[in-house]
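For reference, the structure discussed in these notes is given below.
With one protein chain removed, the remaining protein chains of the complex are shown where they sit.
Entry: subunit A
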Amino acid sequence: MKTHRRNKLIAIIGGLVLISGAVALILYALSSNINHFYPPTEVSQGKAPMDRTIRVGGLVAYNSVKRADDGLEVVFTVTDNQNTLDIRYEGILPDLFKEGQGVIAEGKLVSKTEFKATKVLAKHDEKYMPPEVEQSLEKYGHPVQSKSTEY
């Protein structure tokens, strides 16, 4: 075999090894960073893991948003119109966070009825409902048209 041919072969094999290593690494990292979504009903049925980062979501129940007297802790309830889940969050809620709106929270479960969120997502667009929430409402509750919270 000529030298440059052998070099080429080495380069190709080396490249393949490197790329497959990279892909393996990507797949491994991916598998440990997937956050599954659970609606409140599945949480109450115990289907959601306790020690992993997950996403939960639903409609914010009316009159459920309560701020702590000191500090920035806030507690609110999300519902899929069948079961509810209390969400505890410290920080500033997004602009579009409103009672009656669909939201998604990311964090970990404390118990079957309580969730500690590190992130709360509400959307840019008022008409928009996160697909996760919409689907779980269809499955577990009747999708309600969000009533106006104006007064």
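The working rule: contacts are C-beta pairs under 8 Å (C-beta built on N, C-alpha and C of every residue); 3 or more make two chains touch, one makes a residue touch a chain; residues count from 1.
Definition applied: contacts and distances are computed from a predicted model.
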The complex's invisible chain, by UniProt name, from "Thioredoxin reductase", "PDGLE domain-containing protein", "Transketolase N-terminal domain-containing protein" or "Heme lyase CcmF/NrfE family subunit": "Heme lyase CcmF/NrfE family subunit"
Residues belonging to subunit A that touch the chain removed from view: 4, 7-8, 10-11, 15, 18-19, 22-23, 25-27, 29-30, 32-37, 53, 55, 67, 69-72, 90-93, 95-96, 104, 106, 121, 123-128, 130-132, 135, 150
